[in-house]
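Apart from one protein chain that is not included, each protein chain of the complex appears where it belongs.
A, B and C label the chains in the order they appear, each numbered from 1.
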Amino acid sequence: MSVSHSHSAEAHAHHELSFLRKYIFSEDHKIIGIQFLFSGLIFFLIGGTLALLVRLQVGFPKGINLPWFPISWGGRMSPDFYAMVFSMHATIMIFFVIIPLLTGAFGNFTIPLMIGARDMAFPKLNMMSYWFMWPAFAVILSSFFVEGGAGASGWTSYPLLASATMPAGEGFHSPASPHSGIGQICWLVALLFVGVSSMMGSINYMTTIINLRAPGMTMFRMPMTVWAMFITAILQSMALPVLTVALILQLLDKTINTTFFLPPGGMAFGNWHTGPGGGQTLLWQHLFWFYSHPAVYIMILPAMGMVSDIISTFARKHLFGYKPMVLAIAGIAGLGFIVWGHHMFQSGMDPRLGTGFMIATIMIALPSAVKTFNWLGTIWGANIQYTTAMLNALAFVAMFVIGGLSGIFMAATPVDVYFHDTYFIVAHIHYVLFMSSIFGIFGGIYYWFPKMFGRLMNEKWGKVHFVLTFLFSNCTFFPMHIIGIAGHPRRYYDSTLYRFLDNVQPLNQFMTISAFLLALAQIIFLVNFFWSLFRGAKAGANPWHSNTLEWTAPSPPPHGNFVQTPIVRRGPYEYGNPDMEEDYLPQAEPQPSGIPAPAH
Amino acid sequence: MQQKGWGIFFGVVLLAAFLSIAVGPLVGWWLPANVSSFGPDVDYLYYVILGFTTFFFLLTEVLLVWAMYRFAGRPGNKSQYVEGHHRLEMLWTVVPGGILLYIAIAQISAWERIKYQAKMPDPDLVMQVTARQWDWTMRYADTPLPENHRRWAEIPNFDDIYLPDELHCWKGANVRIYLKTNDVLHSLFLPQLRLKQDALPGKTIPVWFNATDANTRFNASTGNCEWTDKNKEWEIACAELCGGGHYRMRGLLYVHETKDDYLNWLKHAQKAARSRQPEKKATPVAAKD
Amino acid sequence: MTETGHPTTHDAAHDLRVKAYFTVFIALSIFTLVSFIANEAVRQGWIDLYTSVTIIIAVAVIKAILVGLIFMHLNFDWGKVYFIIVPIFILGVMMMMVLMPDTVIAWQPSQNPLEPPVSTTGTR
Partner (left out) sequence: MTQVVYERPQEHMGMPLPTPKVAMWLFLVTEIMFFTALIGTYIVLRHGTPAQSPFKWPAPHQVHLIEWIGALNTFVLICSSFTVVLAHHAAVKADMKKATSYVAITLALGGVFLGIKAYEYNSKFQHDILPGHIGESLPYPAKGGGDNDLKAIEREKHEHATGMQYFHRVQLQLEAIKKSSIDAEIQKECNALLDAMTATTAAEGQAVAFHRPPSPAEVGERVNEILEKAEKKGVTLHLTPAIPFGNLWASCYFAMTGFHALHVLGGVVVFAIILLMAVIGRLGPQHSTMLELVGLYWHFVDIVWIFLFPLLYLV
């Protein structure tokens, strides 16, 4: 305890905190992370249930009537309701599940532990960033019950569908879509709160990583998870303000009659005119995608980082090409800022811009390729231990390749002319978001659960869950490529109107059935999660024989994390050193005598 | 050995996925027939990308599955101790980099051909398509190619013909559409023509196509256009969310065999339109070629 | 590794700094006047619009740089924070540049009610 270092000062002796301060309004990054985790999982259920409604409608647009199925159901939801359901499905999944889980839960939990800090740089700010989610939770949930229902303009909320409303004073009944009145305002407000929350989080993460690393933890000794979180935070801090502006402008358009996104002369809906205009409809798309394309990398980079750590740990092998991996993340982030136009190839944007955006977009596959091959390099010649966490991480790699490769089709402008807004894109979305990010999240949960709660999750049921999820998610989403190739447009309430889609309708039914089985499989996860929370086998400090710093702290770590500030002596991936008996060498372990330190 | 089973499991699922797309063309789960002059470009590029992606799909997934099988852990075993490999790193940066660059550059000319306004061919037939919630309104001039068509797109003539959801043209004609919308965003999607373009409020966007196959014949006795082939009922869809009726903005594409057939239909349509508006004194129409 | 803390405290250096602050303040005031005059000059027809716009924008940039360098201590801290500032400027400038052509030279506006009724341009 004689470290002369200022940050290790254990001067603040912690007196007992009340339950409220300890678990609810906690400033402890671990508790906040866990709060984010629970919120995210709850919203995953809500978003997933909405997805099932989507599938129900798309698979059986005329009601269910199957010879082999006991229940027949003639009910139909209304097209407007359908639009609301998929819009809220995507909004919830992206802004209330993936982002809180990846950056909120794992970012909070892992960053200070992995760099050997006692806590975040600004614990109060950290707490606020969680509590700023709550107005968002409340608003987005209550928006289902407001007049007209929740927003229904897709998660992209393009004007004018989203922003056309009656002039102020005449109520918010939009002639464009019944849900783009108050529901849309709720959507905007909720996203504003999420944005502010993420912004606070990202500033906190960056500061923590820049300034609070434990002694010896140089930038290039940080685990990939921390690198990924760091670069994600940079992305967020640079991209989010733009979304904030866009949201505010749309909010102003809808409430005080500004005309940022309304075209000149206003627009005519039947007999009814919007007010004056003069703005640019495309401007919203530019501002939105300027955020939302980097956002899709915000939604995958942390998962990539986590997966790198998990794979290296369970392959019992040094991560292949650590520096290239870091550079690849940085490259993805950098390129990610100049490709937003690929969502707008067919939007009426100047086609010459399309050419530029296309080249940038296709080149972004390069850093992704580096990552993919390095993961393969990591398991090559490894000694793989198939824990559930590892399986999920490997599934991430396998599925990310599929999702990424389908991105190339859409990045190619002429091919995107055909594929834009078809189910091919829905397939892409779910391969990169559900089957990459969510598998990464599952992997992370299985991996850090013992550190979070001091108990292990049940491996057997974990594997059952994994097998079923892997199987049924492929059954659910892979055929989307096929119906996309056949031209099935997305956001379609009923595709049976179209002759050219006749022969893919059976696939739609197949996907719906798989989606329900997929949902059932998630119940296993839930049960396992809560059962293990209370009944799981007790985990020691380092159940996986992992190298990174968090495993030197007790499980679960106390407030302040480390009994003694760790001193970092090497990189995080010293597995399988042939000179040693053990196949791992934690970052903070003193150099064993007789083992030569790596070169330099 | 149970550990090895995981590699096999991954392999089976991935193989099934691969096969499902491979059998797609055999059972009709594939691109719809292509009848556009630039369609072959699009399809060709699609196949180029499909080729490269299939290759990389197989490469990465086979390596993954094989590694999962081969390097499944055994107690007491140890992994190889390598931190990286500079040459390999270069290899898998440069090779995909080159391929990607090729893919990117290969796209440019087709994209220019399809969308660049300066490269659009001079039209033989001009019409204006206006989207609204939730149908398409096609406006035809009394002649396929009105003088100063750019201006005609802005200023309608009295004797223009308005038709909901029916797009007529003839085989081989360079069709120029001036796309507009009255309300929200819509997107004109013609799957068989490999054409898609959003309609922007406040803007007029030119799009063009040239159909290489016909599907309809005008029957003067009934006054209807009849499909020449039951399987060639080509449809127009809307591909940009535009509210509750987005899914039912269905239109039909009528490609006439010859220009004369088209003109016959046009004359008929004109007459029908005029008889629908008796209050308007028929302006003399000369269907000049 | 030097320890952190606020800028080094030498009295002489300080007075120099106050002088610098004051100079910058005067410069900023003068620049404001310059841009105001440049604007007025167009109205009087002394210089054309583009010259004045150039002057005004240039003056604004110079002012911002002065404030950043001297008031925000970037001349001291630049080496420590440039990695935060440089990317954001690249990004910001790039964003505006990419946005510009799209909305400015995109498709001709249709029946733009705001264009003068008599102007009818022929085919493109």
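Couple of notes before you dig in:
What we mean here is this: a contact is a pair of C-beta atoms (placed from the backbone, for glycine too) under 8 Å apart; a residue touches a chain by one contact, two chains touch by 3 or more.
Computed from a prediction, not measured in an experiment: that's the story for all the values here.
From the set A:41, A:212 or A:395, the residue in touch with the chain omitted from the display is A:212, counting the whole complex.
Where subunit C meets the omitted chain, the residues involved are 1-7, 9, 14, 17-18, 21-22, 24-25, 28-29, 32-33, 35-36, 38-40, 52-53, 56-57, 59-60, 63-64, 67-68, 70-73, 77, 80-81, 84-85, 88-89, 91-92, 95-96, 99-100, 102-104, 111-120. The missing chain lies against subunit A, touching residues 4-7, 121-122, 167-168, 199, 203-204, 206-207, 210-218, 220-221, 237-242, 244-246, 248-249, 252, 256-260, 264-266, 268, 272-280, 283, 287, 290, 322-323, 567-571, 574, 591, 597-600.
In this text, only the chains that are shown with their structure count from here on.
One finds 37 Å separating the Cα centroids of subunit A and subunit C.
Centre to centre, using the average C-alpha position, subunit A and subunit B are separated by 31 Å.
Within subunit B, residues 117, 200, 202-203, 205 each touch two or more of the remaining chains.
Annotation for subunit C: residues 106-107, 109, 112 touch two or more other chains.
Those residues of subunit C that touch subunit A in the complex are listed here as 87-88, 91, 94-95, 98-99, 101-103, 105-107, 109, 112-114. On the subunit B side of its complex with subunit A, the touching residues are 3, 6, 9-10, 13-14, 16-17, 20-21, 24, 27-32, 41-42, 45-46, 49-50, 52-53, 56-57, 60-61, 63-64, 67-68, 71-74, 77-85, 88-89, 92-93, 96-97, 100-101, 103-105, 107-108, 110-112, 114-117, 133, 182-185, 187, 189, 191-192, 194-203, 205, 233-235, 237-248, 250. Per the touch definition, subunit A reaches subunit C in the complex via residues 238, 242, 264-265, 278, 280, 282-283, 286, 290, 337-338, 341, 348-350, 352-353.
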